[in-house]
Each structure stands twice: as C-alpha cells, then as structure tokens.
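Quick one: the structure is below, questions incoming.
All protein chains but one are shown at their positions in the complex.
Let's turn to subunit A:
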C-alpha cells in the first residue's frame, strides 16, 4: 500500500461523488471504497507501531542495537 496512490484515489473518488452524472448506486459504492481507504490510512498513520532502539558500544564500525524500553 502506498500513501500517495491511496490518497490520490480518495481524491478521485471525492471528485466523482461531486459529479452530477454519477448514479446513486455508483456513489454509494464509491463512498464505501473511499471511506475504507481513508480509515486504513488514518489507522496506518495513527497506529503506534514504531520501534525505538538504542545503539550500544562505542565502536563506529560495528553497532549493536537493542530495543529501548
């Protein structure tokens, strides 16, 4: 999943929703797709899934890395 493509897809959907020649059935399907993408993006951006690590030792050629609690 790429943020860029997902965001431009949602933008495209929003545009289609505003167009008068989009049928109601089509609109509902588009809306559902857009909301699903937006929710997924929001979740991906807000989810705490980072790793915080720290380098041990001083040797610049060799870094031992461990998780920082």
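Note that in this section a residue touches a chain if its C-beta (ideal position, glycine included) is under 8 Å from a C-beta of that chain, and two chains touch if they have at least 3 such contacts; residues count from 1.
Methods note: contacts and distances are computed from a predicted model.
Trainee: Given the options "Oligopeptide transporter subunit membrane component of ABC superfamily", "Simple sugar transport system ATP-binding protein", "Exodeoxyribonuclease 7 large subunit" or "Probable glycine dehydrogenase (decarboxylating) subunit 2", say which is the protein name UniProt records for the missing chain.
Mentor: "Exodeoxyribonuclease 7 large subunit"
Trainee: Which subunit A residues touch the hidden chain?
Mentor: 3, 7, 10-11, 13-14, 17-18, 22, 24, 27-28, 31, 34-35, 38, 41-42, 44-55, 58-61, 63, 65, 68
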